[in-house]
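Left out: one protein chain. Kept in place: all the others.
Per-chain residue numbering starts at 1, and chain names A, B and C are given in the order in which the chains are listed.
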Amino acid sequence: MAVVTYIEAIRQALFEEMARDERVFLMGEDIGAYGGAFKVTEGLSEKFGEKRVIDSPISEQAIVGAAIGASYMGMRPVCEIQFIDFIACCFDMLTNFAATSRYRNGAGVPIVVRGPCGGGVGGGPFHSLNPEAFFLNTPGLKMVEPSTAYDAKGLLKAAIRDDDPVLYFEHKFLYRRIKDEVPDEDYIVPLGKAAVRREGTDLSIITFGAMVYTALDAAKALEEQGVQAEVIDLRSLAPLDKEAVLESVAKTNRALLLHEATLTGGIGGELAAIISEHAFEYLDAPVMRVASADAPVPYAPPLESAFLPSVSKVVAASKRLVEY
Amino acid sequence: MAVVTYIEAIRQALFEEMARDERVFLMGEDIGAYGGAFKVTEGLSEKFGEKRVIDSPISEQAIVGAAIGASYMGMRPVCEIQFIDFIACCFDMLTNFAATSRYRNGAGVPIVVRGPCGGGVGGGPFHSLNPEAFFLNTPGLKMVEPSTAYDAKGLLKAAIRDDDPVLYFEHKFLYRRIKDEVPDEDYIVPLGKAAVRREGTDLSIITFGAMVYTALDAAKALEEQGVQAEVIDLRSLAPLDKEAVLESVAKTNRALLLHEATLTGGIGGELAAIISEHAFEYLDAPVMRVASADAPVPYAPPLESAFLPSVSKVVAASKRLVEY
Amino acid sequence: MYWFARLAREIEERLVILFRQSKVIGGLYRSLGQEGESVGTAYALEKSDAVLPLIRNMGALMTMGVRPREIFLQYMAKGESNSRGRDLNIHIVHMPAWTRDLSSPAGRDTDAPASRPALQVGRDTDAKEPVVVGPISMLGDSIPVAAGIAMGARMRGRTLVSMAWIGDGATSTGAFHEGLNFAAVQKAPLVVIAEDNKFAYSTPIARQMAITRIDERAAAYGIPHEMVDGNDMLAVYDVARRMVDRARAGEGASLIGVDTMRMEGHAQHDDARYVPKELVEQWEKKDPIARFTKVLVDRGAANVEQIAEIDRMARSYAAEEADAAERSPMPDPATITRGVYAGDDYARPTLEFVRSPFADAD
Partner (left out) sequence: MYWFARLAREIEERLVILFRQSKVIGGLYRSLGQEGESVGTAYALEKSDAVLPLIRNMGALMTMGVRPREIFLQYMAKGESNSRGRDLNIHIVHMPAWTRDLSSPAGRDTDAPASRPALQVGRDTDAKEPVVVGPISMLGDSIPVAAGIAMGARMRGRTLVSMAWIGDGATSTGAFHEGLNFAAVQKAPLVVIAEDNKFAYSTPIARQMAITRIDERAAAYGIPHEMVDGNDMLAVYDVARRMVDRARAGEGASLIGVDTMRMEGHAQHDDARYVPKELVEQWEKKDPIARFTKVLVDRGAANVEQIAEIDRMARSYAAEEADAAERSPMPDPATITRGVYAGDDYARPTLEFVRSPFADAD
């Protein structure tokens, strides 16, 4: 066991998968000699050569399209989108080509498209995106977003070995702020499985990514007020771990959905639908959501912190729920 | 008052708005002399000239981008996406440029992007899309989808006169199948307002677009079984008419969300979240959803009809709700 | 070559009949007048190469040995079609066994012949199978994928050439630009065939681009490009051959502009009244099959009777294949949610290849 950062865990996963399987290769902008805008791929091109760490032109549609073609040939491409915001530029290739290929003609597309998502770093409207809801209504795609170094490594390995297209969102706020223990031996974190980050009996805070820490801090604050919050880390956003969500709500009878993307049209809606349809009998209070304000992500720190979900907002909502 | 088809109502709206305001012009593929793939713009280029009905190259990003630029200059562009499926190709320009411009610098983008959506016509995976959920998590965009000729005309006029970017989805299945009365004088249907298509007391079927007719047929069948279903036609998908939805659910105490897009990640989630948060006290049964199966839209008619929501599925779900 | 072009035309003639009987689901897009360039370009490939055709490249599919029945099955949305009735017309995909063989970098050459019964025209038992990737409707998207196929096969250690067709209109898409530029920088073994057939649906090429020679699209990418008379099959073959050879030799991507004409509407529903009559008349004189017939006869390669015989053969073959397809069942609605993701043991569909009766003569 070694304690590594979230970003180092991602690098390790790439390194080990490339060493394990010669068919795994990387494509993206500035990922070669430079090692990527966030240095996630640092050292990989030296180790595996330029043929397996390909610096691409500024062409997201081409990066993903070429990955699809290479995957047809038996390769396992991992694409980096320099900032996940630019995934909007290849929305077509992902939702129309990659997502439907297996269904239409049985031709699987084992590609991973990864990149830094999320705010809290003063990135402004175009470097802070949380795009999961854009893709949630497209069958054929899988999506994950780790909150720990352990999951960052295990989910990325699982994504690379998966036979379907997987969108892997890494939260840039966590890159160097989060450190935890990662086994020395090979392991994966299976897609589609949530994790209970904190046991509780009074309400379930269902979240993922950087918001897991907001939820845990809120849970600590709530504990001091005698409220036991359970914190569920979804980890996989498609497919969603319905069982884990329903099980927790069946236990706590209260659900708070927390995500960093803006409220309206966010993944919280899907979770609310699942809970209100399948856990209706268990609910002692309304299903509530805490998310970012319905606006583009503002750039100035005072604006962004008012925009993002905060511990105090989560505490306040939780108390409304338990006092309901 | 004259009875016109849904498609004719759209054409009338374009014609009258272009006649009313010289700043309104059209851009799109094959919309000029040819009159568009579905003949929506037939006759407009003869009437208003090629300068105001511009045949573009096959370049969705350029169509929308040019519309944004022209709107900055005071023009009122209306873009046609030949099949709404191709809106995926300009997802970036819409969500990043058009949606954020006013918020970032106060520069409004009064454009309309319209096109044929929806299935039921054997169009297959790339000519049957219902894209509303792709855009629901992007503040700054508005979305409408009419179900009647009256609304088709009134909503398009309202969209063209609106100062923000509006996505206008017209359901190709309704183009020539739906006819209703349209006033001779100028009128608009305000954005953001739903309509009650049928009064009922036992449950609320909340839907829009072609599914309104599926809901009304189901309501008829239910009536014979003594169940009074209320049918809400959202008409506007962003912003959603929360009041109308909550009012209806407060009355019927049961909500069935019906949409043609696939289930997971669809707009039904957002509606479920609104209802389960704000109408919790009124609910006598779980909030249920009926939508298309979680798969790409299959091409063969027997597959597509099994894929789409049907009257019998709506009736069955409604009965589960009322018998709950 | 003649066989493939004629076969393509006969298949489409047959499809028109089925369309009129409304047995074809959705639209029918013909390549009438473009069979020559489709066949001439694909003919320059090895049977083990990759093709990414468009709706109007029926000739290329025939040249690569795709069994005609596969086309009819697709157009009629049958359950036994390559897409199992899930996708349109020529949206078919085939990956040879080696792409799934991970035992060695390049994979063993065990391309098992497709598993369906042989037919009189003869199954292609020995030759290797091609990579076939039909288009998705979003125009231009095939180009980045074609580049990736070229790059990926090279990484697998195979000398495979990837050939993709694209319409004049589709060269205006961002995907075309990004994909071809990437292929050019990567020196990928890709040959793009840009078809100037004068129209994109109803839009004349002058509204699509401000250049008059479509091959100049490639000038932005620093790759070789040539224009060729698309209705002269031999000329098309010659230039395609050169570009394919240099791609195989590792000299990188190239683009061939073909000057041709779409002789009917965009699809059967389109009467194409926007097309000037003179233009059609002028191009009728240049029909690629008629011209190639003349060449064959002039060169004494075949006489008129022999050619008439081949035509009869093609027609009846197309008819048999259509009938066979017609008899096959529609897909089972119970399957609609199968195979969205891997691992639900939903069988991978097959694509059958056949051998040209003139395989040796060719």
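Keep this in mind: a residue touches a chain if its C-beta (ideal position, glycine included) is under 8 Å from a C-beta of that chain, and two chains touch if they have at least 3 such contacts.
Fair warning: this is a prediction, and the values are worked out from it, not measured in the lab.
Although it is not drawn here, the omitted chain touches the following shown chains in the complete assembly: A, B, C.
Touching the chain that is not shown, out of B:K39, B:R102, B:R177 or B:H278: B:R102 (per the contact rule at the top).
Touch with the chain omitted from the figure is made, among B:Q12, B:S71 or B:S292, by B:S71. Of B:Y6, B:F25 or B:Y213, it is B:F25 that touches the chain left out of the display. On the side of chain C, touch with the chain left out of the figure occurs at residues 172-178, 181-182, 184-185, 206-212, 216-223, 252.
Considering the complete assembly, chain B touches the hidden chain via residues 22-23, 25, 51, 54, 56-57, 59-75, 77, 92-93, 96-97, 100-108, 139-140, 142, 162-164.
The omitted chain makes contact with chain A at the following residues, 29-30, 32-34, 37, 55-59, 61-62, 83, 85-86, 88-89, 122-127, 293-296, 298-303, 305-307.
Basically, only the chains that are shown with their structure count from here on.
Of all chains, the one whose Cα centroid sits at the greatest distance from that of chain A is C. We define each chain's centre as the mean of its Cα atoms; on that basis chain A and chain C are separated by 40 Å.
Centres computed as Cα averages put chain A at a distance of 30 Å from chain B.
Shared interface positions of chain C, i.e. residues touching 2 or more other chains, are given as 83, 86-87, 91, 136-138, 174-175, 340. Listed for chain A are residues 92, 96, 100, 103-104, 139-140, each touching two or more other chains.
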